[in-house]
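Okay, structure first, notes after.
Left out: one protein chain. Kept in place: all the others.
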Amino acid sequence: MSASLAVPAPGGFGRMTLRLVLIGAVLILALLPALNRLPADSALHVSDFIVSITGKWITYAILALAIDLAWGYAGILSLGHGAFFALGGYAIGMHLMRLIGPRGVYGHPTLPDFMVFLGYQELPWYWLGFDHFPFAILMAMLVPGLLAGVVGFLAFRSRITGVYLSIITQALTYALMLAFFRNDMGFGGNNGFTDFKELLGMPLNTSAARSTLFYASLLLLLGALWLCSWVAQSKLGRVLVAIRDAESRVRFLGYDVTRHKLFVFVLSAMIAGLAGALYVPQVGIINPGEFSPGNSIEAVIWVAVGGRGTLIGALLGAFSVNALKTWLTTVAPDLWLFALGGLFVAVTLFLPRGLIGLFSKAPR
Amino acid sequence: MSEPVLYLDGVSVVFDGFKALNNLSLIVDAGELRAIIGPNGAGKTTMMDVITGKTRPTAGVVRFREHDLTRLDEATIANLGIGRKFQKPTMFDALTVFENLELALKAPRGPLACLRWVLSGEARRRIESVMEEVGLSARAGDRAAILSHGQRQWLEIGMLLMQDPELLLVDEPVAGMTDQETEHTAALLVRIAGQRSVVVVEHDLEFVRALGSKVTVLCEGTMLSEGSIDHVQNDPRVIEVYLGR
Partner (left out) sequence: MTTAPGLPRRRPFLKVDMRQFLLALGLLLWLALPARAQDAYTAALPGLAGSFGDIATSVEQLGALGDPRALPLLRALQEGKLQKTADGRLLLPGPVDAATGQPTDAAGAETVRLNNRVRQALRGALGRLQLVSPDAAERATAADAIFRSRSAEDVPLLQAAIAREADAGVKARMELALAAAQLVAPDESAKRDAIARLGAAGTVEARALLIEARAANPSMVTAIDVSIATIDRALSIRRAAETLFQGLSLGSVLLLAALGLAVTFGVMGVINMAHGEFVMLGAYATFVVQEACRGIPWLAPWSLPLSVPAAFLVAAAAGAVLERGLIRHLYGRPLETLLMTFGVGMILQQAVRTIFGAQNREVTSPAWMQGTLMLPGGIAVTQNRLWIIVFGIAVLLLVIAAIRFTRFGLEMRAVVQNRRIAATMGIRTGRVDALTFAFGSGIAGMAGVALSQIDNVSPNLGTGYIIDSFMVVVFGGVGSLAGTLVGALTLGVVNKVLEPYAGAVLAKVFVLVAIMLFIQRRPRGLFALKGRAAES
């Protein structure tokens, strides 16, 4: 389905060129874990750090795609997508905790360490089933999807749009953060989950696990890109754009706007959840900090920097902002927040169509 | 027969004590063409808002055939077969002329149906014939944002045609049109009115005369006079409202 990669009908910058750049980028990414296997003194050797950080960025890029689908196309600016990402991460984190088994500090056969510490006698009911990988992955999609469904239904039905929706979603992730900080929620409180041992029989923290997770993320990225571009290029995509620009007019054409928005919001949340599920095994930790409103809004700015309403733009933004972040936090950590804040200001004022807008003429 | 398509009885709309509609009654029969005139603030647009579900009446009955419109939302009402052209032409600027018409085309409206939607040859032909009708064939691939005001009027009329509604509510269709286009629009509406009911709100009395239909005069949210154009033009109350002040 490479023919349906969503690129806005670009004027100056050929559709063909963009596609070639994209294919080139994917190929380079795909080569990274292989280059990592080369001897360390080889000129082409890629460090473990590069592989793991790029793997992380790929999951960020998937999150950016999800945000772009909702914001760039349907005009739903969610400031709570980090919550869906984190919920997906928690789902896989629960699976990883279950896999630790008796190897925890307390050596309890079933209970994770923090539960032993907090005096749990048995697993809470909502932990059941998470010892199965497929169940955990399913939950990583369903829980964010369900949450998005409920919140979206309530919000879209009462026609809460624009900044009101943004604030509501921000309040949502804030509330979840507060809730997950509590020990009695059964999700490890402050510390969340960490010290994972293995996934699918594969010890984490080996280069084999790293490259497997890397390729899984890359595959998910391509899958998400394909799915999003399918939506974007279908008539549904045009309905979403129409909703974004003139919501009430769409109603007078007989479209049930609530259902369309709900569909794309839930889809977007599920993609974000899956991204979170691939993120957590790669970074080895998930804690309530992932719910912080700042995370969500930072992800939104990736999309804004790259160019919303174009899927390629979301990817470009996620990679470039995170590359900048990694570089700046090493050379001048104090400057990063200034730079990030500056990005918010500069992009909204001077680059409303993002980096991609520099290359193409016609906005969508 | 004789069952009216649109039935408004005793409809009132109150905004903060201001009566936008005051005990308004109106009956439109199947296949009828009806013109509605009235000074600014007479409640013409509010009446359309009430019929299309944008505004809920404070009191009164609003029925479309057997459906009680006061309980339905905009999308449901649109799908029952009521199409509306807005006073200020409203369409989707980021989409092309063709895409705007495609969205209006009568077809399943659900998200999944839209996702799986494939443009059939028949649908394409229908869109092309409407583009022909409204004179926008040459601009099929242009984004709506770059159309002139008159072309936007035509595009919205085209969208209305694509919806294939049973009742058309047309708010000031000829504003910004040339005389020739105005004539063309009048002819188009008269032709449609054969099979459909059409309600036209318009200031341009020449245009209303060209429609040759029954005319309802609204003033201060209520019906002032009804009848042929000559009848209402000679009605002293109408003269007072239009000229007396």
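In order of appearance the chains are A and B, and numbering begins at 1 in each one.
The working rule: a contact is a pair of C-beta atoms (placed from the backbone, for glycine too) under 8 Å apart; a residue touches a chain by one contact, two chains touch by 3 or more.
In this text the structure is predicted, and so the values were computed from the model without any measurement.
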Full-complex touch with the removed chain, picking from A:Ile92, A:Leu111, A:Ile137 or A:Val151, is A:Val151
Touch with the missing chain holds, among A:Val264, A:Ile301, A:Val321 or A:Ile356, for A:Ile301
Option from A:Pro124, A:Gly223 or A:Pro352 whose C-beta touches the chain left out: A:Pro352
From the list A:Met16, A:Leu31, A:Ala175 or A:Leu358, which touches the chain that is not on show? A:Ala175
Take the complete complex as the reference. Which residues in subunit A touch the chain that isn't displayed? 77, 151, 154-155, 157-160, 162-164, 166-168, 170-172, 174-175, 178-179, 181-182, 293, 297, 300-301, 304, 334, 337-338, 340-345, 347-349, 352
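Definition applied: only the chains that are shown with their structure count from here on.
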Per the touch rule, the subunit A residues reaching subunit B in their complex are 230-231, 234-236, 238-239, 241-242, 244-246, 248-257, 259-260, 263-264, 362-364
In the complex of these two chains, what residues of subunit B are touching subunit A? 52, 54, 73-75, 78-79, 83-84, 86, 90-95, 99, 102-104, 109-112, 114-117, 143, 159, 163
